[in-house]
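Input: a single structure, listed below in structure tokens.
With one protein chain held back, the other chains of the complex are shown just where they sit.
Just so it is clear, A, B, C and D label the chains in written order, and each chain counts residues from 1 on its own.
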Amino acid sequence: MLEIDNLSKHFGGIRAVDGCSFTVPKGSITALIGPNGAGKTTAFNCISRTTEPSAGKVLLEGQRIEHLRPHKITRMGLSRTFQISRNLADMTVLENVICQSRIGGWRDLFKPALGAEEVEKAMEILDFLGITRIAYEDGSNLSYGQKKLMDLAALLMSDPKIILLDEPAGGVNPTLLEEIIGHIQKLNEQGLTVLIVEHNMDLIMRLSHKIVVMAQGKVIADGKPEEVRENPAVLDAYLGGVLEEAA
Amino acid sequence: MSELLHVSNVTAGYGDGPAILDGAELRVEPGKVHCIIGPNGAGKSTLLKAICGMLKVRNGDVLYKGESLKGLRPDQVLRKGICFVPQERALFPKMTVRENMRMGGFSMSDKSGLEKRIDEIEELFPILKERRDQHAGTMSGGQQQTLAMARTMILKPDIVMLDEPSLGLAPKIVQEMFSIMKMMAAEGITILLVEQNALMGLKNSDQGVVLDLGRTLFSGPADDVLRDPRIQDLYLGGKKAA
Amino acid sequence: MADIIQTLILGLALGGVFALMGSGLSLVFGVMRIVNLAHPVLIIAGAYVAYWGFRLYGIDPLMMLPVAIVILAAIGVVLYKLVFEREARSAKYSEMTVLLTFAIAMVVEGALGGFFSNTQRVTSPDYATDAIFIGDVFIPTGQLYAGILSLIIISVLALFLKYSSFGYAIRATTQNREAAELLGVNVNRVALVSFAIGIGLAGAAGCLVSFVFSFFPAKHWEWIAVLMSLVVLGGMGSLLGTVVASFLLSVIAAFVGTYVGATWSTMTFFLALFLILLVRPQGLFGEKPELA
Amino acid sequence: MSLAFNETSNVLQARAEHNEKLARRADRTRATWFPIVLLALLLAVPALQFVGNFNYVIHLILFTACYAVMASGWNILGGFTGYISLGHNVFFCIGGYFAGMLLARFGISTLLTAPLAGLVCAAVGYLIGRITLKTRGPSFIISSLALVMIARILFDNWHFVGGANGVALPANDLSVEWAKLPYYYAFVVLAALTVFISYKIKHSKFGLGLRAISKDEIKAESAGIDTRTYKTLAFAISAAFVGMAGAIWGEYLTYIRPNIFLIILVSVNMVLMCILGGKGTIAGPVIGAILIVAFNEIFVATLGSSEFNILATGLIMALALIFFPLGIVGTLAAKHRLPRFLNWD
Partner (left out) sequence: ADPLKIGASLPLTGGFSIAGQKHQQGYELCVDLINERGGIMGRQVELLVSDNRSDPATAINQYERFINVDGVEAVYGTFSSRLSFPVASILAKNNMVHPLPAGGALRIYTQGHKNIFYFQPNAAEYVGASLAGIIKDLIPEGETPKTAAVISADDFFANGVWSGLMGEKVMDPADGSLVRDLAPGYLAENNIEVVFSERWPEEGFSDWLNLANQVKRSGAELIIGLTASAEEAVQLTRALKTVRAEPKLVYFSQGTQAEYLEGTGSSAEGVLVHTSWHKDAPFQSTLAGEPFSNSDFVASYQEKFGAVPDEDAAIPFAVCQGIEQAILGAGSTDNEAMGKWLSERTRDEPVRTILGRFNWDELGLPADKPFLMTQWNDGELQFVYPTDEFEGVSALTYPKGSF
């Protein structure tokens, strides 16, 4: 589905992503993990073209996308969330969410902004995430977790084929998180491909089919969850002793 | 029981909007680690903002060592010894890491020891030393969080309030962070933290507080909080928490 | 050859004056995100201070510098207290200030006109219309003094911002007001002082302008666009950028004026701005923005 | 202290109630009848000419309508999309000259050529937008200012259209009391059209996209919005309205000259009207236009003249901005105090 080939991104002397290659199989939930500053977010930015990669290729369903403008990529069915959530002030949460819904061609442009169907769908999603009460709240007047949830809602609104989640669980209440995991799994079963960055190992282990581990811009391990958790390099670089404890 | 900080029956909200906090209670004991948990949007961050003076307390009072903090500006509260690290990282994106650290000591009246103190802290967080001259805004999410944490240690305050300190940190660093926190507590610094990584937070705390519906629903020893099945169900992610 | 050198000198001479005129603008923007359209009219206010000192007591405009700085800084304090303090927390701050300062510019212009009439003024110390001749080539003394002084003032300011503790506080407040507050910075005072400094610079620039250009209250409209393009070209908020842009553009404008035509020399400023924005939207010394 | 509840379901229910209490509701109080009544009244005003000389009233309404067109047009870029342009009078100028020269050379009234002038401005706007919309925030504002200066110098030196001295246009043959009416109706109708179209835009997907752009372009782009096309399109549309206003205004004045169009006061007026009325709202620009024209008249009439006039205008402007930072419509709406008839959104 998504293929990253020898991707690099340099900021001055810092090699944030350094010749990184991995694939995200269609229909899978793939996790991208690694220590802080490994280059995960930067890799995301390169894939969704919010940052221009220095070198390398990104293929979405066999098509190269690293030269496309971000909205094109989104229209091709790849949507993402931001680690530090970006939301639109002065627009209600509902508008924030609907803003993300897909636009067909030119003619769609002049359709009413908040079509009845869309509102209904958006409200369902908000309800599921437990944030209906802020539907008409200003997008900037939210708590940290609410912002994350709103991002997620917007993502679900866009009917994507593949989603890139950058630390979706950060700051979300565990009880709610359980439900979200369930939902993501359900969507995945319906065919949605997921690439997820998370530091919550419990979630990663339960959710993912495949794990890619990055450190210092490079892929240091790539495989099934069971394999990766045994990998000494990963344990050392990233997990410390946590896994045992959580299990 | 001697309490360092007492939030009594506080009502607060944003602008002229509704009261987000409505009768919040909190007792903070010296030298202990307190962990506040609750669902998203419950008002946890709002509570911390109200304490540190970023938000106006509409009703009730905040007493620190018996003195009211109501109406003080954040910089004044800081000078009383309460240090706050907000959830949206409070860094200066276009200043270097080192300059950010220096800003941490801005309120010190005697700046002679500052550089040395920064050096000491940098030893604890090697990444900061390595990235000394990088602009803070270009650091990764976790690196920024580390910087924000490290910066509070410069002042040696009485109370440190941390809003989700583990957010975005790799598991290994989270562990380190909690051990640093314990170290600080051992030095007599009182810690008040908000955590959505609730299990981890509570396990490393002495006291647990549940905040929901703008009120304090429960407070007591952290172990009690961890063990209560209803709390597990509502706030800790259900059965698997056990 | 002499022509080329002469044109270069004249360009540089004008550049020095523009540098100081632009630097206050740049500072106020850099520190407070205020696009201060009232800056040019405050420069004129500063020029009036020099003018009255010269006319009533025969004081050299350069000697009036400290007086003008103090008076204008005081005006800055008043303006800040009355207008900006309450706005500072508004989310729309930066764009609001464009209009607010426009309004202030009108108020100041009206007040100046009321007090001093709309008659054009200029101070005439001897050096204002003198020149140092080196063979065929001359250096206008008035602009030479103005340029040197302006560079000194700007350097002092830059050092102050970079190294003083207050400079730190200023930069911190600019970048993250809340965070600065949480670290013990009294952000209101910082904003107040830096605004006062910026307006004080307008006073200093006014003294220099008083003998380089003639002025009257409504003259500031002619300067706004020129000064703004310097600041944008240099990179919004970058002092160094403003200085470099001032010299660069003045020199180019001088060459255009000599070899293409006087009509087109003003155009240089705006055209350069446009071209730069095409290839480098952030200006010469600005920070690169996120991908657009 | 023990738990303040027994069953988890209690909390869940309490939470539902709590949420209900805090929830903000959708705002659906729109008064479309008001602008329609207003329009009907305005269309009837010229009948006054039968009972007296109301040329000045007509002039004032016409002038206000002209600015309402420009401010509403500006609002599409500045209000919805968040790109504050101080250079929109360039299109006022281009529209004025394009239609004006057609009138001078071929005698075709600008009332007929105005839409064409609008198209020309849209095209020019599109090209300029392609360049200047790369910048954002203050840099954009200032690049727009530079645009005015460039246009000014070019027009001043373009001798074919009279350079700085401008061109006199033939006046129509109607007698004094009726001479203004064609322009009056043109402006009133154009204003209505502009308001209607901005309403349509605001409530379309396109409008939603523009608003997203005004808040965070990167977010908008990654939400699948083609920001570059959206914003240049917004630029072109708003240029078109301003251009049409310019076309008719030129003939109305019977004189076109660069500094009628290309003075900063014209563009600032557009901006100011929007901000004063409420940027990004539908009624805002219209209300702003009415207020600013009224202020102006009052000052000139009561204070007559002098610097005091400038001072007072500036003062009013500053006070309005300080006390109504979101504009009159915006601020009142935020405080839930907006009188119903002013809510056209």
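In this section, a residue touches a chain if its C-beta (ideal position, glycine included) is under 8 Å from a C-beta of that chain, and two chains touch if they have at least 3 such contacts.
Bear in mind that the values here come from a model prediction, so they are computed numbers and not experimental data.
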Which visible chains touch the chain that is not shown? C, D
Based on the whole complex, identify which of C:V49, C:V108, C:A128 or C:A202 touches the chain you can't see. C:A128
Pick from D:G162, D:G224 or D:G243: which residue touches the chain that isn't shown? D:G162
Which of these touches the unseen chain: D:L86, D:A239 or D:I260? D:I260
Of C:L14, C:V193 or C:V244, which one is in contact with the hidden chain? C:L14
Could you please point out the subunit D residues that touch the chain left off the display? 53-56, 59, 63, 104-105, 149, 152-153, 156-157, 159-171, 176, 179, 253-255, 257, 259-260, 263, 265, 300-301, 304-307, 309-310
Subunit C residues that touch the omitted chain in the full complex: 3, 6-7, 10, 13-14, 113, 117-122, 124, 128-131, 133, 138, 140, 142-143, 213-214, 216, 218, 221-223, 225-226, 253-254, 257-258, 261-263, 265-266
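The working rule: only the chains that are shown with their structure count from here on.
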Shortest contact path, subunit B to subunit D, counted in steps: 1
When the centre of a chain is set as the mean of its C-alpha atoms, what distance in Å lies between subunit B and subunit C? 43
CA centroids of subunit A and subunit B: separation to the nearest Å works out as 28
Separation of subunit C from subunit D, taking each centre as the mean of its C-alpha atoms, in whole Å: 31
Send over the residues of subunit D in touch with two or more other chains. 22, 218, 227
What residues in subunit B touch two or more of the other chains? 39, 233-234
Spell out the residues on subunit B that touch subunit D in their complex, using ranges where they run on. 16, 18, 20, 39, 212-215, 217-220, 228, 230-231, 233-234
How about subunit B: which of its residues touch subunit A in the complex? 14, 17, 37-42, 44-46, 87-88, 127, 134, 138-143, 145-146, 164, 167-175, 196-199, 233-238, 240-241
Under the touch definition given earlier, write down the residues of subunit C that touch subunit B in their complex. 165, 168-169, 171-172, 175-176, 178-187, 287
